[in-house]
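My structure is below; once you've seen it, I'll send some questions.
With one protein chain withheld, the remaining protein chains of the complex are depicted in position.
Now for subunit A:
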Amino acid sequence: MAATLTKSRVDWTGIVFAVVLTIVIVVPLLVVGTWAFTNVWRYPSVIPQEFGLRFWNQTLARADVWSSISMSLTLSFTVTALSALICLPAAYAFARLDFPGKNILFFSFLAGHAFPKFGLLVAIAGIFLQLNLIGSFWGVVLIQLVGTLLFMIWIPVAAFQAVDRRMEEAARDVGASPLRVFWSITLPQAGPTIAAAILLSFVGTFYETEGAWLIGAPQVRTLPVLMISFINNQPVIQYGAVLSVLLWVPSFIALLFARKVVNSGSFARGFGG
């Protein structure tokens, strides 16, 4: 009876939260989406006078948009590949092997998150200035690589540790080689979480603005950096709106694939929750 009563009660608190959050979170993004598909929208009309794709053609005809898309993709692929190459073996080592100073080395990756980020970037830029890395592709790669280290080690470590060791031992007992065990037992179990970490790393790099702006600009112009100049100097609102929609594509893919990892407690615990 009590359960029935509880079930039939209207969740007013939830409704209030849902309505307020929808207005605050969703409406601003819907407005940007609407601008992207608008040909004419003059004040004080509440809805656009003319919908259309005219500004998509104009935006996609711009050389600076294509060069920044290609720069962003090249940077993100390079940083993600490098970070997977150096972090995944390290994550496996932290999860499975024993070596001197393991704990202190593991926690050393927190250092990058223990300082105000832009202050740290300025300190790094001071060193890059002496090394002639300011305004260079590899300077931006290095800055963004540092940003991915914590995720690309901590999340895969958790994934490797969550693998059922008894299954691995059972496979070894029936004669499977270590490589075969890794390929057939360890990877299928740890793989999805590692894939989510790689995806988060790619998306994080794709949207990284501060390092790319401080170290790379104006020679290395990524999509977010181009977006800053569109916001500051571009009177045509639709250019920024179309670029926003284009920019959001990787995030949308990440949203589809990484929600499980983000919703799990381990993600919040990674931030100290």
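By definition in this document, a residue touches a chain if its C-beta (ideal position, glycine included) is under 8 Å from a C-beta of that chain, and two chains touch if they have at least 3 such contacts; residues count from 1.
Everything below uses one rule, namely that contacts and distances are computed from a predicted model.
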Handout entry: Protein name as given in UniProt for the chain not displayed, "Sugar ABC transporter permease", "Oxidoreductase", "Iron-sulfur cluster-binding protein" or "Glutathione-dependent formaldehyde dehydrogenase"
Key = "Sugar ABC transporter permease"
Exercise for the section: Return the single residue from A:Trp35, A:Phe55 or A:Phe202 that touches the missing chain. Expected result: A:Trp35
Practice task
Out of A:Leu129, A:Ala170 or A:Val236, point to the residue that touches the absent chain in the complete complex.
Solution key: A:Leu129
Problem - Residue ranges of subunit A at the interface with the undisplayed chain - result: 11, 13-15, 17-18, 21-22, 24-29, 31-32, 35, 43-46, 86-87, 89-90, 92-103, 105-120, 122-127, 129, 142-143, 145-146, 149, 153-154, 157-158, 161-162, 207, 209-210, 213-214, 217, 224, 227-228, 231-232, 237, 240-241, 244, 247-248, 251-252, 254-255, 259, 262-263, 265-273
